[in-house]
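A single protein chain has been omitted from the complex, and every remaining protein chain is retained in its original position.
Going in written order, the chains are labelled A and B, and every chain counts its residues from 1.
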Amino acid sequence: MPIDKNQVKKVAKLSRISLEDNKIDSLSRDLDSILTFVEKLNELDTKEIKTLKSIADKTLEARNDIVDDGKIKNDILKNSPEKNEDFFIVPKVIE
Amino acid sequence: MVDLNNISLTEIVKLVKLKKVSSLELTNHYIKNIEKGKKLNCFITTCFDETIKNSKTFDAKKNYDTLLPGIPIAVKDLFCTKDVKTTAGSKILENFVPTYESTVTSNLWKEGAVLLGKLNCDEFAMGSSNETSFFGKVINPIEKNLVPGGSSGGSSSALAASFTPATIGTDTGGSIRQPASFTGTVGLKPTYGLCSRWGIVAFASSLDQAGPMTKNVEDCALMLEAISSYDKKDSTSINKKKENYSKNLNKNIKGMKIGIPKEYRVDNMPKEIEQLWSKGIDILKKSGVKIIDISLPHTKYALPTYYIVAPAEASSNLARYDGVKFGYRSNKGKNLIEMYENTRGEGFGDEVKRRVLIGTYVLSSGYYDAYYLKAQKVRKLIKKDFDNSFKKVDAILTPSTPSSAFKIGEKTSDPISMYLNDIFTVPVNLAGLPAISLPAGQDSKGRPLGLQLISNSLDEQRMLNIAFAIESEIKFKQNLNRWWE
Partner (left out) sequence: MSKEKFDYFIKTENNYWEVIIGLEVHAQVISNSKLFSGSSTKFGGKPNTQVSLVDSAFPGMLPVINKYCIEQAIKTGLGLNAKINLLSIFDRKNYFYADLPAGYQISQYKNPIVGEGSVTLDMPYGTKRVGIERLHLEQDAGKSIHDLNPDNTYIDLNRSGVALMEIVSKPDLRSPEEVNSYIKKLRTIMRYLGTCDGNMQEGSLRADVNVSVRKKGEKKFGTRCEIKNVNSIRFMEMAIESEAKRQVEILESGKKINQETRLFDTKKNETRSMRSKEEAHDYRYFPDPDLLPLQIEQSFVDNLKKNLPELPDQKKDRFIKDFKISPYEANVLVSDNNISQYFEDVIKNSDVKLAKNWIIVELFAVLNKKNIDIKNSPVSSKNLANLINLISSGEISGKIAKQVFELMVNTGDEPSKIIKEKGLKQQSDPKELEKIVKKVLDKNTDKVQQFKSGKEKLYGFFVGEIMKASSGKANPKLVNDILKKELKK
C-alpha cells in the first residue's frame, strides 16, 4: 500500500487543498490504486538510463534584453477577486 | 441551398469564396444549430453578438486570401480568448476573462475565422469522457447516453453535431484523438512544438499540444496549416517554415512502409477493433504500402509513466490558481494559508484534486527518485522505441482506442479504468510525436471506431497523406438523425 490516509492529508496540506472529511477515505483509496498502478515501472531496471532532459528537440532560445512589456496594471489587476487601485489584496500574512 | 451540416469545411470555404454563402449566413446557421442543441451541453460560453458583428465585418470587406474566410469556429475552453470568458471547465476560473488571445486562436482569426463560442471540456483537460467539467457532462450526438470522449469532448460533440464546421482541441494524453474516435471525426495531435502553447491553460507542459478536429482529413490539413506557427513567446516552439498541408495533400502512398506494433494487441481488445485494424492494414496493402511488423517494447509502461509525469507537471502548473490574481476565491478562512486551502478545495473538482495530489506526492522529497525520475527515464525508453521504429517505417498504424464510446457514468467510479482508455494515445504524447485519429468504421451498436496513424517528428504531411488515402478507401459515413433538436 503506497499511500495511507495520513500521507494523503500531508500531501493535501503541501498542495494547499482542503479536503472534506467524508471524502478522505475514498480519495485515499483512489490515490493508492493510482500509485499501485504506476509502480509497474519498478519492473524496469533504469539504473543505466539517463533522464530525459526535454521532449522538444531543440535548445533554449533567448530573447534580447529589451523592455517591451509591463505598464498594464489595469489588465493585471482586472481579474483579481480582491484588489484596490494599485495592489492585490490578500488576508493578512503573519510572518 | 446545400445542407451545410453535411459538407466539409473545405467545401464551405469554397462556397464562401464563390460568394454562394456569406459569413453571416454561416454564423446564423451555426447559431441556430447550437440553440437547438443545448441538450448536448457542448458550450460553456457563446458570444453570438460578437460573432454576428465579426461576420458582418468580414462580409463588408471580404478578404479571400485567407485560409478560413469568414468561417465561424468554436474552440475548446482551454484557449484564452481576449474579452471572452475562459474557464478550462473549472469553477476556479468560472469568471476569468483574459485580456489576451492565445497564439493558436489568434492564428485562426488572422486566417479570417470568427469565434462562435467556447466548448466544454474536462476540468483542466483532465479526463477521458468530459464528465469532470464543472459545467456539466457533454453528450455524444451518436447516442444520448454516451460520453463524447475527453478531454476535448465539447469539441468532438459540437463538431459531430455540426455546431461548428471544424474546431480545435488540446491533446495531452489523447484528448483530441480519443474524442474524435468516439464521435466519428478526425483529430490530429501535432509534433510537440509545432503549435504554440502560449495562451493555452496549461495541464502538463511537456505533453500539451493544440490540434485540429475536423470532419475529414482535408479539413484537418487546412486547420493544421492555419493554427501551426513558430512563436517566440513559447520556448518549446519549433522554428520552422509554415507548411501548406492542404495544398500538398496527396493520396499516392505507394511504396511507403507502415509499421504494425505487436504490443498494441492488448488483452481483452474487442474483436471489432481487431477487425478494424485488419481492415486498415488491408487498405494500406492495396494502396501499395509495405506492412512491417514492429515492436515498441515499452508500450505497457506508457500509461504508468504518463500518470506520473502529467500529474507532476499539473501539480505545479495549477499552483497559480490560489485566489489572488484571478479566478475564484473562497471567503472562508482566517489567514492566507486557509484562504488558499479553501479556495483550491472548493474550486477544484475531484479528478483535478486527485491528480494534483498524485503530482505533489511523486515530486515530494523521498519519492522523487522512485517516481518522477524513474518515469523520466522510462519516457526516454519509450521515445527510443519510436526512434528505432522510424528507422524502418514511415508511419505506424494502430487503433485509436481500446473500445468505442462508453456509457455516461460507466467509468467515473474507477479512475484506473478511465485511464486505461488512453492506452494507445498516451505513448505518442510521451514521445512528442504527431498522430492522427480517423474514423474507420462502426461497431455492432453503430458507435464509431477510429484508427490512429503515428509518424515521426514533423512528418505531419506524410501522415496526413496516408490518412487521406485510407479515408478515401474506407468511405466512412455517419448519418446523425439530429435526435437532440
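Everything below uses one rule, namely that a residue touches a chain if its C-beta (ideal position, glycine included) is under 8 Å from a C-beta of that chain, and two chains touch if they have at least 3 such contacts.
What you see is a predicted model, and the numbers here were worked out from it, not measured in a lab.
J.: Touching the hidden chain in the complete assembly: which of B:40, B:161, B:201 or B:302 does that?
T.: Here the residue in touch with the unshown chain is B:201.
J.: What is the set of subunit B residues that contact the non-displayed chain in the whole complex?
T.: 80, 86, 88, 93, 96, 98-100, 102, 197-202, 204-206, 232-236, 312-313, 315-316, 318-320, 322, 324-326, 336-337, 340, 360, 363-365, 368, 372
J.: Need a quick check: the contact residues on subunit A for the chain that isn't drawn.
T.: Interface with the chain not displayed, on the subunit A side: 10, 13-14, 16, 53-54, 56, 58-73, 75-77, 84, 86-95.
Just so it is clear, only the chains that are shown with their structure count from here on.
J.: If you average the Cα atoms of subunit A and of subunit B to get two centres, how far apart are those centres in Å?
T.: Once rounded, the distance between the two centres reads 23 Å.
J.: Which subunit B residues qualify as touching subunit A in the complex?
T.: Per the stated touch rule, the residues are 95-97, 99, 192-193, 206-207, 232, 235-236, 238-239, 298, 300-301, 303-305, 307-308, 315, 319, 322-329, 333-342, 344-346, 348, 350, 353-354, 356-358, 360-362, 364, 371, 373-381, 383, 415-416, 419, 430-432, 457.
J.: Please give the residue numbers of subunit A that touch subunit B in the complex, ascending.
T.: On the subunit A side, the touching residues are 3, 7-8, 11-20, 23, 27, 30-31, 33-35, 37-44, 46, 49-52, 54-58, 60-61, 63, 72, 75-76, 78-82, 88, 90-94.
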